[in-house]
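For this view, one protein chain was removed and the others were kept in their places.
Letters are used for the chains, namely A, B and C, taken in the order the chains are written, and counting of residues starts over at 1 for each.
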Amino acid sequence: MTSKLSNAQIAWRAAQDIADGAYVNLGIGFPEMVAKFQPPGRQAVFHTENGVLGFGEAPAPGAEDWDLINAGKKAITLKPGAAFFHHADSFAMVRGGHLDVAILGAYQVAETGDLANWSTGPKGVPAVGGAMDLVHGAKRVAVITDHVTKDGKPKLLQACTLPLTGVGCVTRVYTSLAVIDIEDGHFVLREKLPAISFDELQALTGATLHLDGPADSAVADLITPEL
Amino acid sequence: MTSKLSNAQIAWRAAQDIADGAYVNLGIGFPEMVAKFQPPGRQAVFHTENGVLGFGEAPAPGAEDWDLINAGKKAITLKPGAAFFHHADSFAMVRGGHLDVAILGAYQVAETGDLANWSTGPKGVPAVGGAMDLVHGAKRVAVITDHVTKDGKPKLLQACTLPLTGVGCVTRVYTSLAVIDIEDGHFVLREKLPAISFDELQALTGATLHLDGPADSAVADLITPEL
Amino acid sequence: MDKRIATLAEAVAGIEDGAVVMIGGFGGSGAPIELIHALIDRFIATGSPKNLTVVNNNAGNGHVGLAALIEQGMVAKLICSFPRSADPKVFTELYLAGRIALELVPQGTLAERIRAGGAGIPAFYTPTSYGTDLARGKPVEEFDGRPYVRERWLKADVALIKAELGDHHGNLTFRMAARNFNPLMAMAAARTIAQVSRAVAPGGIAPEEVITPGIFVQGIVEVPAPAQEEALNRADAHYPEVTE
Partner (left out) sequence: MDKRIATLAEAVAGIEDGAVVMIGGFGGSGAPIELIHALIDRFIATGSPKNLTVVNNNAGNGHVGLAALIEQGMVAKLICSFPRSADPKVFTELYLAGRIALELVPQGTLAERIRAGGAGIPAFYTPTSYGTDLARGKPVEEFDGRPYVRERWLKADVALIKAELGDHHGNLTFRMAARNFNPLMAMAAARTIAQVSRAVAPGGIAPEEVITPGIFVQGIVEVPAPAQEEALNRADAHYPEVTE
């Protein structure tokens, strides 16, 4: 038994909440993994900021076409029904509320829904890409993340300490330990690993975890396949 | 000898100032006639607000395709190199300064460059179309008009009395009697019919006509073919 | 994913009383005549939808399409740039009788407001209408020494549009100048229904030739050989047909 979910398992869990036919943007890096775990019978349509709707998996090595890439500059392929468009139309989709879900990584998430995922501070070269656009407009903005930082500090906080990507934008967080909704400025615990107690989880979280109902029934077990 | 130019002659004169390769929007109605009089060897590209660039003459009666019309809802044809686009892109061309010339009709033009060409007052159903957009953005906004109203009143005025289409937007007026530039809030007479004296023309004009140089050389004869 | 709707009646079933409805087209070009007529059929059968606010460039022509919708008394307010046509009698009479409201918007501003609604831009500045009656009451700001008028986005509950090809994902192409407002309205409505002259399987439109990506379209209904408003009016058509 694992003490926490692998990245693949977090991505799997997030994928279970994506409806058939949903329009989805997956952030660069770890969130891209969510596409692999669509439940059988469901087919989401994936959007990438650089102007593609309806792309599929990576091509075989050597078969890349470098005019056909995603926002992470990785080569992709097309599914039937794909479409190309320019950057202003692409962000009209984002900002205009046409995406059903955006799934993003995070440095920190606050109980207010604030997200910090673009800058770790003033050092080095700042780069924002489409992060600040993606947190606005999508009907649902979810985060997938380890529950704590590499050195064990909470990433779910009362307030972000790193530069913000957006204010009050995140509505659900899938972590390595739990599934947590953000409602009315509170973290509401929905699911947790059976192996961890509520008090242990609370100790790893930088803000109060609320329950939506009686303690013995409000929280479901977070169960994923081995991945 | 005619006492004033015909509409065709006014349109002919305006057409002489359109350079080869210019992008041109002609207002609905009388201004459309300008397209007929392009000098040999020159080819302007005509824009219509409803999303066509590079259209040609009207089709033969019976050969109309009602998906291929101009802003006046008249059937048109295409020239090689034509393009279709939606209304927002079409007015990006207008407002964004991409047209070289817009040639419009007028109820009144003021020496300030103000134009009134969309409404004759509060009676009836108001309708503006693209008039208020066309007066902004085109590199040159010219007007073609009879010099006076049907009952002989001046159309070139110190200030418009009818509802404005745009403020300070017109730079040249081609009338049935003269060609007049608008510079620094003044009408500057460039050409007039040889048969009319300066004083006669001034009497038919509601604001002072200025001359750009000595009276005997500043004004050219306005000469057009019989049309 | 399959966004096809079997019948015109089903396609217009969800439109409620008081809805803001964008209707594509410029004059008759690109006007979804069959969708409009299906909406009229529903109104005649059920008394609904009524009190509609309609966004279109014009106010209809003759007694078919948008003019027929207005003639039925289904439209409480029209937002348009040019409510005149060869035969604008229907709108003109209701307007002069004070029985239909009119918001007159310059054509380019109308297009940009609709695009802004679709693109999540709540307001923008334009030089258009500055200093005119149509700018009255609107905020004015100077940028780089030139005055501009602030305009708000325009959104709709439903857009009824006309396209040429539509695949099952809702990707659309448009025929010639029938494109006009149709792609913009698709962006700005919560629910966009496109009548398409031909429905094709996904992949039936080359990805580079898609004009309206399917994300902006919630349903397509196939209407082969759609009517042209201009042709109907030249035949003096009425909808519903006038019976002796």
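Going forward, contacts are C-beta pairs under 8 Å (C-beta built on N, C-alpha and C of every residue); 3 or more make two chains touch, one makes a residue touch a chain.
Worth saying up front: this structure is predicted, and the values here are computed from it rather than measured.
Listed by label, the shown chains that the missing chain touches in the whole complex are A, B, C.
Listed residues A:A8, A:I69 or A:L211: the one in touch with the omitted chain is A:I69.
Looking at A:A63, A:V125 or A:A215, the residue that reaches the missing chain in the full complex is A:V125.
Interface note for the absent chain: among A:G51, A:G81, A:G105 or A:G206, the touching residue is A:G51.
Residues touching the missing chain, restricted to chain A, are 48-52, 64-69, 73, 84-88, 90-91, 94-95, 114, 119, 124-133, 136-137, 163-167 (touch as defined at the top).
Hidden from this view is one chain, which touches chain C at 112, 116, 119-127, 141, 143-144, 146, 148, 152, 173-176, 179, 207-209, 211.
Even with one chain removed from view, chain B keeps its contact list with that chain: residues 20-21, 23, 43, 45, 47, 52-54, 78-85, 88-89, 91-99, 136-137.
Quick note on the criterion: only the chains that are shown with their structure count from here on.
Placing every chain at the mean of its C-alpha atoms, the farthest one from chain A is found to be B. Taking the mean of all protein C-alpha atoms as the reference point, the chain centroid lying nearest to it belongs to C.
One inter-chain figure worth recording: chain A and chain B are separated by 56 Å, centre to centre, where each centre is the mean of the chain's CA atoms.
Between chain B and chain C, the centres computed from C-alpha atoms are 30 Å apart. Once the centre of each chain is set as its mean CA position, chain A and chain C turn out to be 37 Å apart.
Annotation for chain C: residues touching 2 or more other chains are 115. Residue numbers of chain A whose C-beta contacts span two or more other chains: none are found.
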